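My questions all concern the structure below.
Every protein chain of the complex appears in place save one, which is left out.
Chain nomenclature is as follows: A, B, C and D, assigned in order of appearance, with residue numbering initiated at 1 for each chain independently.
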Amino acid sequence: MSEVVRGIPLNWFIILSSILFSIGVMGVLFRRNAIIIFMSVELMLNAVNLLLVAFAAKWGDASGQVFVFFTMAVAAAEVAVGLAILVVMYRNSKSTDIDVLNKLKG
Amino acid sequence: MTQIAYLIPLFPLVGFLILGLLNKRLSKSVAGIIGCGALLASFCIALGIFMNMNGQPVEIMVAPWISAGSFSANFAFLLDPLSSIFLLIITGVGFLIHVYSVGYMHDDENHNIYFSYLNLFVFFMLMLVMGSSYILMFVGWEGVGLCSYLLIGFWFKNKAYNDAAKKAFIMNRIGDLGFLIGMILIFKTFGTTDYLKVFAGVNGFDSTSGVLTAITLLLFVGAMGKSAQIPLYTWLPDAMAGPTPVSALIHAATMVTAGIYMVARSGVLYALSPVSMTVVAITGLITALFAATIALTQNDIKKVLAYSTVSQLGYMFLGLGVGAFSASVFHVMTHAFFKALLFLAAGSVIHGLSGEQDIRKMGGLKKSMPVTYMTFLLATLAIAGVPPFSGFFSKDEILGAAYSASPVYWVIGVVTAMMTAFYMFRLLFLVFFGEFRGDHSIHAHESPKVMTIPLMILAVLSTIGGFIGIPKSLGGGNAIEKFLEPVFKNAESQPSLAGGSEAPEIVLMVITVALAAVSIWYAYKKYIQNKEVPAAEGTKLPALQNTLYHKYYVDEIYSAIITKPLDKISGFLESIVESKFIDNIVNKIGALVEWIGGWLRQLQTGNVDFYLFAMVVGIVLMLFFKMM
Amino acid sequence: MTQDYLQRYLFLILGFFGVLSALMVVFTKNPIHSVLYLVLTFFSIAGEYILLNAQFIAIVNVIVYAGAIMVLFLFVIMLLNLNKETEPHKNPYLKFAAVVTGGLMLIVLVGSLKMADTTAIATPYQGQKGLISNLGFVLFHDFLLPFEISSILFLAAMVGAVMLGKKDIK
Amino acid sequence: MITLIILSALGILTLFAQVLRFRRGLFPVILVGLAAAFFFTSANYNTNPQVWFSSMLHFDNFAIAFSRSLIVIAFLWFMMARNYFLQETSATDHFALVLFSMVGAVSMVSYNNLTMLFLGIEILSISVYVLAASDKANAFSSEAGFKYFLMGSFATGFLLFGITLIYGVSGSFDLTVIHNSMGAHHEPVMALTGVLLLMVGLAFKASLAPFHFWAPDVYDGAPTPVTAYMATVVKTAAFAAFFRLFYICFPDMVAQWSGVLWWLVVLTLFISNITAVRQTSVKRMLAYSSIAHAGYLAMAIVSMNGDASARAILYYTLTYSVSTISAFTVLYIVSRSKGREDFGAFEGLGKTNPFLSFVLVVAMLSLAGIPPTAGFFGKYYVFFNALQTHNTGLVIIAVLAALIGVYYYFKVIIAVYFKPEQSHIPVTVGGLHQTVLFITTLLTLLLGIFPDVILQWI
Partner (left out) sequence: MQTAVILLIPFISALAALFIPRKHGKKFAVATSLLALVAAVITFINFPVNNGDYQYVINEPWIQSLGINFHIGIDGISMLMVLLTTFLTPLIILSVVVSETRTPVFYALILFMEAALIGVFVSLDGFLFYIFWELALIPIYFICLLWGGEHRAKVTLKFFIYTLAGSLFMLVALVILYLHTPGSHTFDIQALYQAGRMLDPRLQGFLFLFFFLAFGIKMPVFPLHTWQPDTYTEAPTQGTMLLAGIMLKMGIYGVIRWMLPAVPQGIQQYGDLVLWLSIIGVVYASIIAITRSDIKRLIAYSSIAHVGLIAAGIFAYRSGSMNSQGIQGAIIQMLSHGVNVVGLFFVVDIIQRRTNTRKIGSLGGLRLKAPFFATAFLILTLGAVALPLTDGFVGEFLLINGIYIYKPALAVLGGLTIILGAVYMLRMYQRVALGETSRETENFLDLTPNEKAVLIPLLIMVILIGVCPNIFLKVSEPAVAKLLSGF
């Protein structure tokens, strides 16, 4: 469409958020500490947020940005609940290592 | 008269039902009267029909039976000269044997059941000969097999008897399968199994096609089973396990001649198939010779008679095979007289000796059992073909026909006749002449009147029965041939039966009689003059004699090639094919699922790490394959 | 034109820091450090938001994420006394597998999306899309229902957290 | 909409009940409230679709049908779970969480905007995470809750990524807009990636392999009533949401995504059924069975057949849920009496408690899909749709899977009737439970004979 390249190409954002997302995924797989894993999940969510905002800019549409609020809200709620569950679990098993969580199997 | 023909089988059937259902509630004498009375009534009607027979077949429809699709069969009877002769033989000889049985079975606890079986047998036998279609013949055919089974195994506590009964039934069944298939082929070819329609259909039938040969050969397989021809004859000697009157009635006079009846009845079909005719003739011939050789060495009085029966049946088939249908039927009749007589007389001997059947333990019974002796002698003369006894005429007619077909047939036939004369006189001499060799605590005694009177009647018939068939060459009118002519005229006029050299009948007759006389003389020399007695059990015999004594080991061979392998196969199929293979596949599928289940369970490690990995790998694969 | 390139440089620098600190979140041993690196990542992402003319989001991101949520994380780490490098070593093969899988994820994602629109995002300084008034309008007009519903979400999270947190009186 | 309001209000009221010392009377109020919700939901039936708040929700017949279904299931579930939760100190919190999650579930069946889908899923999930972990002293329960939460939030990440990509392609979160732009084929690859990632997120909630691993552990570890809730309400909502999204947004791309889903279905049927065979715990077996049913349900999505598929899912989820509640109620009663959940606990039940055994047999027959139970017709309808869309191969695989299913369901029946009683611990059934079981069994049989009653809902 444009004869002159202006601003930042959209796919740069796509690639950046893909990278961040993948790092998040890797973190989830890489670590045993539940808290770090949560944090990696948060990283994934943020990568998605970035992409949302980029697309919002692409379409010139505010709803993408609004969605980011909801993502954040959900993230906050999840963290609250998640950490509460973590604490309960810690009380039972005295550890946040996910590899000790294998009483249920088979 | 013919309108009430359905009563002929009905009487025995009713007799059977009354005796069978009321059983022990009837006294023995009442049961005997019912049993015999039923037969007598049937005989009277049969006689009436015989008298009124004008040669035209009469079909009497009684009731519809099966109709399915294009197939239909009715309960309908066909009365013609052939069936009327058989009716007479069956009801007449049957009646005599019933009467005889009253005495013979008097002390048996299952007396009433015995008579009910006999009545049932007569019923089926009548169905066999009166039925107007092959399928109805088959009903009787199988029915008499059943009764034979029941009566051979009448003393059911004895395992050997039961085995004999089972053997008889199964061997008959083998033949029956042939009959059944043949019958179906008839239906397929002619669209019906009614005799009259089938025979009408034969006219203009292309005789060069193999269908008729197939039909007739298949039917003949049935005849082999029922009439104990090679290779299905081994049941008949074993069938002597039954009470002796049964042997007389079923295994000598009537049932075993069913095969003859059937081939004679189908004469039109056979006559159109030279191949079948040859097969019938040769089978009959070989059987006649073969059984006669075995009979030479047997020591059981009933076994000798049994092999003699097989041999005589062979004769009859020879007659059929060479196209002498009426001669064979004639022989059936005379054979019924003298063979029934022989058996009944033998029964009288056995009865008198309290169950002894081994001829080595008999001897000298002439004095103690005069009536039995006399009748036995007459019968022996008849079977040996001594003129003017009945057997002479019928046998001679067959041999004459055989000669015109092929002199070889005649030669073998004559040899067989010589053997017959020999072993019959051997039997006669060993049983009634010389010294008593048995257990002296047994006092042989003559049988009661109720048994001897039938003997006497049969003796008369054996003696004079042949006169209705005196051939033209001897100046007779051959009444029976004339009587049967309407039935066989189509068959005997077939081109395949024409030709052959005109036999010099008188010459042949003389030769035959002379040779028989030589045999009798030889037997006399051996057993009367030299007082030879057959070797005791276990004595080493010369090879040939040994082989004959053991009946060519046919039973053993059958056991080795059929019975035992079948059991083996059965076990193999069950334990290997069934459980190790077919069922195992089914079960293994279940086991496989369980096994995979155990393996898949390992996947559920309980480890979140692994779960997450699985998820991500799954996603990567999903995207990867979709993007490619 | 130079502004365009400036934007691109800024993007790259922020992106580089973001990725680097994200990697550090994953690889550093001490949980506290991880939290701090994550905060750093969030800051660089907030920077990218500004490049996209989403100033309000950028600020919220810093306040909510880097501020509130991360503090919560820190709080829990302290509470559970996890601030040492107590995490047992994971099987090195698994670690390697994790890196490989993460890498594959990246390849697949980029592979899927690389052909996506390469046009630049237009008019970075035009319009009021990213400004609070506009956002507010959209949020309270079009997205009123989700907004209200998210109160249920919070209520549920609150009740849940409280329920799990409190000691039962047995 | 009114459904959402009633449910939210009920939830909040429940929270107040604790403060107002209203615990005893709470339960009837909830039931009455649910009944009212059912009634008001039905009131809009077959009118023009009710569009709410900038098309955020569409209360079309689909939404109404599933809302009704969810409410019916929840109603039965409350009756089943009442005793369990009233023993807990924080009974009101539990009930409130369940009611809130219902709000999420209703949003999931009526959304017309991805925002509502996302929020609905999260409301539902967060409540259920907590419920799963709610038996705090129990290490299994907290492990279950934690696993569920951890993997759930991870999956949320993918779901969000998918939503974002779809937004990137279409520029809107509105389903109708998305559908139209999908037809225009902008950015086909990105769109497909988005669709697949959405599928991942939803498949996780629906527990399709290979995203199912959480399910057996969580179902096993969670308190039995919570498991029952997850296996019924949550599953129903997940499938309704799954179907609604793919039905409204991506029917034109069916050729591209159904192949992937096909593999997920096959994998699910294979893994779940076969693994279930080797279970010794009835509860865990039911967990695998629930995954297996997800496989059959997903068949209805693979064989996208318009409203017929919707009906199939509606009927299947409802009847499956009814039978599952039946089964879990019996399991709950038995395990409470005997203190164990393996097959052995059921031995001799046929002699000691014929009513329970009969109920259990009907439930198992229904789950196995044997006529005349409702489970049969559910399976039939799903298979029927698959055949209509020429997925014959899939049907044959599913048939084989169903046969394996019979094997493990019948293990329960065999335990009940074949094995003798060992422990001589009496099993008593409370009045409320009797009522639930009576209703569920009756429904299982009646709906099996008259499926039209449900099919006409859509």
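By definition in this document, a residue touches a chain if its C-beta (ideal position, glycine included) is under 8 Å from a C-beta of that chain, and two chains touch if they have at least 3 such contacts.
This one's a predicted model, so the numbers in the text were calculated from it and none came from an experiment.
Hidden chain, full complex: it touches shown chains B, D. The residue touching the chain not shown here, chosen from D:I5, D:A43, D:A137 or D:I396, is D:I396. Touching the missing chain, out of B:Q3, B:Q56, B:S70 or B:S441, is residue B:S70. Touching the missing chain, out of B:Y100, B:F187, B:F389 or B:F429, is residue B:F187. If you put the missing chain back, the residues of subunit B touching it would be 23, 64-71, 135, 138-139, 142-143, 146, 149, 153, 156-159, 162-163, 166, 169-170, 173-174, 176-177, 180-181, 184-185, 187-188, 566-567, 569-571, 573-574, 577-578, 582-583, 586-587, 590. Even with one chain removed from view, subunit D keeps its contact list with that chain: residues 311, 350, 365, 370-372, 376, 380, 383-384, 387-388, 392, 395-396, 399-400, 402-403, 406-407, 410, 413-414, 417-418, 450-452, 455-456.
Assume only the chains that are shown with their structure count from here on.
Centroids built from CA atoms put subunit D at 27 Å from subunit A. A separation of 32 Å divides the Cα centre of subunit C from that of subunit D. The distance from the centre of subunit A to the centre of subunit C, with each centre set as the mean of the Cα atoms, comes to 6 Å.
Across the assembly, subunit A contributes residues 14, 21, 24-25, 28-29, 32, 38, 54, 58, 61, 63, 70, 74, 77-78, 81, 84-86, 88, 98-99, 101, 103-106 that each touch 2 or more other chains. For subunit B, residues touching at least two other chains, in rising order: 601, 604, 606, 608-609, 612-613, 616-617, 619, 623, 627. Subunit A makes touch with subunit B in their complex at residues 25, 28-29, 32, 98-99, 101-106. On the side of subunit A, the complex with subunit C involves touching residues 1-2, 4-16, 18-27, 29-33, 35-36, 38-40, 42-43, 46, 49-50, 53-54, 56-58, 60-63, 65-66, 68-70, 72-81, 83-88, 90, 96-97, 99.
Per the touch definition, subunit D reaches subunit B in the complex via residues 147, 150-151, 154-155, 158, 189, 192-193, 196-197, 199-200, 204, 209-211, 213-214, 216-217, 256, 260, 271, 274-278, 404, 407.
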